[in-house]
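Scroll down for the structure; my scribbles are underneath it.
Every protein chain except one is present and positioned as in the full complex.
Showing chain A:
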């Protein structure tokens, strides 16, 4: 289905000229056209056609007044914002507003959420110049519950929206997918300072506490809602200053207030007549009328609680302890389910990198330098050469430093983008990596050029393998290739997460995943070989300069350790992929694997392979596996079922061991200089849960393999009848899908038809 869209791009206004009535001319010209005849500019696109509104159609034209409809009635509601409210109604209204606020956080436009509130409409239009102006009516209500309590709540809510809006709109997000930034010419009280809102809330809290004629339960209910507003405002106001304050106090007390708030929702009495879609008619917008969005209280409160908890847990990634830990923490936090809200994701973007600085303290270049030291260049002259120390331009070290500086400048941004990418919505992560993969293919080639130049300057001695050609380390392009292979893996795995693959593609996709993993493992081996050689050279040459040696030793140790962890992890992925590949091949051979396409399909396996490989076609390295080779390999042609299932059993056993080792290695590399054993963090717990879910999926796979083996032996003793198996491919989110990235088939014996 064709999408409609709310981004209706306003046309740039032409220079102001005097308006002229063209009705007659227009009617005359139009009368010469036949119905259905299209008058269209060459450049008029479908996008513009979809954005077109039909004037005088009530479904499209939000300003349309039906015949007989009274203009005033069509635009204005009878609702009296000065009317006294019962405490129950105040609680109900506060909660209705909160639900609308969350709906907006979740990506719905203000026009369908908060801006349906008559109270907010009165507060914000005309745009108030002073806080005093921001009120429901020129003559305030006689009821302080309205003029003081509800007003303070509403104002603080609007200010909270202002802070969220500013943060989201300054970061990278997708309009409409993640958030609708449209304010319809209203202002979210951005000019007023937090203290003014706090002051009003305090007044309201005091007033409520002094009342004797309000039931205590209701007083408490109103109280916790006001306090929540107070704390939420402070928490949002902290924003990126959290890097300095390191305070979770406000978000924590938000969660504290959400408890009694949740318990007292039932006390409230909703006031539906205080919300109206008629307001949409007045909002400066070119959108057709859209229904009010209803988020229920439970969902809204759960959303807010998660937002606060994510903000609190975010603290645990603010201390920089090396690139690997940084990347793991960011990815793990942002992979939470449900995915952290757009506010959190935007706040994280700002924390991850602002002004080319990571977490407010580490220059991006330093992050890149640490990453290179960790993976390819431990204690290496390429990273240590410094133009400050060597000032003679003819000195190779000066030239190395210059070349490396150029490399850093070129690669820092793309590198930090690979980390920052985790802040996008899940669909966009995969799509973005599909694009950046091509960039990294080019970056690798650029890095290769730099490697060649640096090799001459550093005088790196080549290695010779089995009497072959001399081979050099190519550290920078090796690192770029490592990045690229990680991105390949991510694209494939996100494909499973986003349910992109049809069941018949599963054998092939797991084959491809293992193919990428084994390529990656080979590449890491290559890197390791050169690091070992460098270490040997280093030990032989630096026997005399002992001052440096322990530092160098620990640099090499760190690098070997990092490579080892990486290897273990990729082996775990590889082995699991091999096992699932083998299992699916057998299921597919025996035609018990469900198929999405039919024999009457328009496409062939070859054409479908081409679609699937589209992101990889332009990539020079690793080369795309040609279809015929893929077909042979992925179908395990020539191998018997028994051989394949043995292969599956072996692989899944290896996978379980490797995942256990990965779990034992932990989420983070301990900093030997840091405090001993920091307490396990929530992010670490998330990471562990993820690995454990993978291990559960391994066990599920073992069981499936056994079930297939059993069914096979049963058929072979019964003369080659079809396998008596039922295979279900569990959907993402279903109970039997232990992990989004691992599609483990549920294999059960088919019940005989009674």
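Quick note on the criterion: a contact is a pair of C-beta atoms (placed from the backbone, for glycine too) under 8 Å apart; a residue touches a chain by one contact, two chains touch by 3 or more; residues count from 1.
In the analysis below, contacts and distances are computed from a predicted model.
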What protein name does the UniProt record of the undisplayed chain give, "Protein DOM34 homolog", "Dynactin subunit 4", "Elongator complex protein 4" or "N-terminal methionine N(alpha)-acetyltransferase NatC"?
"N-terminal methionine N(alpha)-acetyltransferase NatC"
Which candidate, A:1, A:18 or A:664, sits in contact with the chain we can't see?
A:1
Which residue from A:240, A:607, A:699 or A:728 sits in contact with the chain not drawn here?
A:607
In the whole complex, not just what's shown, which of A:45, A:193, A:245 or A:456 touches the removed chain?
A:45
Hey, which of A:75, A:166, A:653 or A:703 is the one touching the hidden chain?
A:166
Give me the chain A residues in contact with the hidden chain, please.
1-10, 35-38, 40, 45-47, 49-50, 52-54, 57, 59-60, 106-108, 165-166, 169-178, 181-183, 288, 290, 417, 425-428, 430-432, 435-436, 438-439, 498-502, 505, 596-598, 600-604, 606-608, 610-614, 617-618
